[in-house]
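One protein chain is absent from this view; the other protein chains keep their places.
So, chain A:
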Amino acid sequence: MSTLSFTVSGMTCDHCVSSVREEVSEISGVTAVDVVLESGALTVSGDNVDPAAVLDAVDEAGYQAVVS
């Protein structure tokens, strides 16, 4: 069980938040996803989660993420 932190840029509304949440939660091993619109903070909890998969998922949703 581990927690990864990212910063997402480009989100402007609640829909953006749910898109990111949706895409990231589909990654295998992910148990919890927390996205904050105002700060762009993305926190992912789970077992053996690949950070690269999270970056890809955020990209898939249409936003840019960096590890923070």
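Definition applied: a residue touches a chain if its C-beta (ideal position, glycine included) is under 8 Å from a C-beta of that chain, and two chains touch if they have at least 3 such contacts; residues count from 1.
Methods note: contacts and distances are computed from a predicted model.
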| item | value |
| --- | --- |
| Among "Biopolymer transporter ExbD", "3-phenylpropionate/cinnamic acid dioxygenase ferredoxin subunit", "Phosphate transport system permease protein" or "Cation-transporting P-type ATPase B", UniProt-listed name of the chain not shown | "Cation-transporting P-type ATPase B" |
| Which residue of A:17, A:44 or A:58 touches the chain not shown here | A:17 |
| Touching residues on chain A - with respect to the absent chain | 10-19, 37-38, 60-63 |
